[in-house]
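The next block holds one structure in the form of structure tokens; read it before the comments.
Here the complex is missing one protein chain, while the rest keep their positions.
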Amino acid sequence: MTLHDPAFADRAVLIVHGPDQPGIVRAIADLITRNKGNIVSLDQYSSDYAGGDFFQRVVFHRADLVTAMHDLRADIAATVEPFGMTWQLRDQSVPKRMAILASKSDHCLLDLLWRHRRGDLPVTIPMVIANHTDTAEDVRSFGVPFFHVESQVGPDKSQSEAEILKLLAGNVDFVVLARYMQILSGDFLEKVGVPVINIHHSFLPAFIGANPYRKAKERGVKLIGATAHYATSDLDEGPIIEQDVVRVTHVDTAEDLQRRGADVERAVLSRAVLWHAQDRVIRHGNHTIVF
Amino acid sequence: MTLHDPAFADRAVLIVHGPDQPGIVRAIADLITRNKGNIVSLDQYSSDYAGGDFFQRVVFHRADLVTAMHDLRADIAATVEPFGMTWQLRDQSVPKRMAILASKSDHCLLDLLWRHRRGDLPVTIPMVIANHTDTAEDVRSFGVPFFHVESQVGPDKSQSEAEILKLLAGNVDFVVLARYMQILSGDFLEKVGVPVINIHHSFLPAFIGANPYRKAKERGVKLIGATAHYATSDLDEGPIIEQDVVRVTHVDTAEDLQRRGADVERAVLSRAVLWHAQDRVIRHGNHTIVF
Amino acid sequence: MTLHDPAFADRAVLIVHGPDQPGIVRAIADLITRNKGNIVSLDQYSSDYAGGDFFQRVVFHRADLVTAMHDLRADIAATVEPFGMTWQLRDQSVPKRMAILASKSDHCLLDLLWRHRRGDLPVTIPMVIANHTDTAEDVRSFGVPFFHVESQVGPDKSQSEAEILKLLAGNVDFVVLARYMQILSGDFLEKVGVPVINIHHSFLPAFIGANPYRKAKERGVKLIGATAHYATSDLDEGPIIEQDVVRVTHVDTAEDLQRRGADVERAVLSRAVLWHAQDRVIRHGNHTIVF
Partner (left out) sequence: MTLHDPAFADRAVLIVHGPDQPGIVRAIADLITRNKGNIVSLDQYSSDYAGGDFFQRVVFHRADLVTAMHDLRADIAATVEPFGMTWQLRDQSVPKRMAILASKSDHCLLDLLWRHRRGDLPVTIPMVIANHTDTAEDVRSFGVPFFHVESQVGPDKSQSEAEILKLLAGNVDFVVLARYMQILSGDFLEKVGVPVINIHHSFLPAFIGANPYRKAKERGVKLIGATAHYATSDLDEGPIIEQDVVRVTHVDTAEDLQRRGADVERAVLSRAVLWHAQDRVIRHGNHTIVF
């Protein structure tokens, strides 16, 4: 059963984007007013008001939202589609369902579980899937189901991926790779059908690929970082949601970088997950708009 | 003669704020559409959609803006004043006129002059007024008039302040205190009639008053900072526009703190000035909304 | 039984401080060489080589350290005490014993327990003492004893403090107040006889006292922070070990500040605890030297 958060009762979040053109802001404002909505917050961005791309996120309160959803959707479609806009409407009181994929390391995984328990992440967590069992007991202590799927079952990874897909199918709204140390195939990313957020342990595009902390030590950088991005079939090339760095010195060993980087990784990932859960992130080509 | 910046030709910025209530967003969107404006950017914030305060900054393009200004103003007043809103409309191609008050130290002063020369500050600088002559030659090398007004001419500061007021009167849209080491009277702040931005050399409200770097050294803090705020008759208590900090250690002497703080001061002040010049800062009681 | 960490086997850390004077560096280097030590790392600081204060932290490797400790101590005393220096020698393979005092909130507490389990904090944790029972199960899941001591048992807090002192006596090398929401008396701090580290939820000296996030919201600051310091009988006035800040905006409510501040608090506290555990922090009057 899906949980409903009373704090967000009767609040909807509407995302609209498409080619910018005169009148679109007024059309959306009209739409909300005539549907008895009160605007709670509104963010918009246009890459160029003349011929650019337009993005708007508006949160509005509408008494008896659940009953109104059907008519709202119809009116939104009739209003913004003639402008060539795509749109998405969500009831904010329905938390998104987030699956976490993990391996051995626990820092990103536990941080998400702990923030969720604290009430700081508006999601439900129907499952954690890991290719190692190290974190099983911790995960279950948070009341979250833990499924073990080995990284390779048959001759290649396809059987493992199929097993993961079967677990996820219909059960989740997005997937978080919390330092999941397997490369997911393009086929998997296509079939999963929901956004997949990955945390990369470097400030991309620096140190693409494996062992970024070792590479950072070898290059002698003075800052190390982490990057949360949507996973795409181009490894480490997906749209960046959030990045941060921390200062290091010649004294830090590669192990120190890894340990200090872990703090940046979990901070960056938790912000990216929060923003995604709040519908603050809009993908646009290889970029993100973060409201 | 006022300069007109062609990059911003036919662009207006409208600020509206007042008690939040249903329909205000639509009313403003309608207003801009019926006045043939195209929205370039729109930011809004509401402290609470039910009974809170509403703030909107909208930049729009309107062909032949200068001609339309008069009618625009009338229509804005007729539209938003019934909502109990206050408003302000500016032609973005007309840079604000900024006076700088300085003393001996040059770091904030020269940084503003240099950013202006580079084209990074959309202002004109009709004058620098200082109570010391140390910076006169530098100021004039930027083509900016320099006026020397001693901090005290007669028995108290009132005559000096009167002289400064006379220089400013009618000539400037805002005043920047670029490490001006005199306390301006409440009377001055009232008479000057334009916003006054000050840079305080600490992360307020820590180390209020004189000698913040010495106090910071004595307290053994690990971060020092600077704060740009609107000057009010309550010293160091005005609405904060921007703050930043830099990390220090036990090795740093009070002089080191002062030298390193100078970099934070000029960075913080330049951001506050830029945002004020772009009408991004709205004062609200003792707070600021920075879009 | 005290744990011994093989990674630090045969490593000693020596702290020396006192009035700076010629020859002290050579005397310590001589001392280590004649005791068959190899210097692993050396940090020193002098507030003024002529008449200032001298601080040195030197880590050295000495085969069969345990056997040599007694003679080492005698030689150190004979060497540095004639210079008027105080000193401290520790076997780095013996982790310090850390007690944690907590209340209801879990973020600092769990972060320390988790870092410890990961092997990132060179301490043992013989106990957590809390005046609420909310975190008992979590604490015990880390294999750490949890003791509940109500904040007030009799007519005042003295009986509670006595109970805490009895639990700590002889069992711990330092105490961490992980958002412990009770003010400890000067009497307690005197009797406890070991360093006490507190985390204050503001960038001291701003917002001293209760409810710093509410005060920060009221003042409209653009940065909020946290401060780890040694607790003294002057509330919020003890020597600062570490501070950090995070950027906030007008959009953040007091609750948002509190939630975002929690991340800064746990990060700042964990760094302070790590450095204290590694003997990197030297108290000097109301200041700290952090190597």
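Order of writing sets the labels: A, B and C. Residues in every chain begin at 1.
Everything that follows uses one rule, which is that a residue touches a chain if its C-beta (ideal position, glycine included) is under 8 Å from a C-beta of that chain, and two chains touch if they have at least 3 such contacts.
Keep in mind the model is a prediction, meaning the values are calculated, not measured.
If you put the hidden chain back, the residue from A:G18, A:P195 or A:P239 that touches it is A:P239. Check A:F8, A:W114, A:F146 or A:F207 against the missing chain and you find that the one touching it is A:F207. By the touch rule set out above, chain A reaches the unshown chain at residues 45, 203-207, 218-223, 225, 239-245, 249-251, 286-290. Although one chain is hidden here, its contacts on chain C can still be listed: residues 22-23, 25-26, 29-30, 32-33, 38-46, 49-50, 61. Interface residues of chain B facing the missing partner chain: 106-107, 110, 114, 118, 120, 141, 259, 263, 267.
We adopt the following convention: only the chains that are shown with their structure count from here on.
The two sequence copies chain A and chain C touch through a face in which the numbers common to both exceed half of the numbers used overall. When every chain is represented by the mean of its C-alpha atoms, the one lying closest to the mean of all protein C-alpha atoms is A. Spacing of chain B relative to chain C, judged by their CA centroids, is 43 angstrom. Distance between chain A and chain C, defined via averaged C-alpha coordinates, is recorded as 37 Å.
Across the assembly, chain B contributes 45 as residues in contact with two or more other chains.
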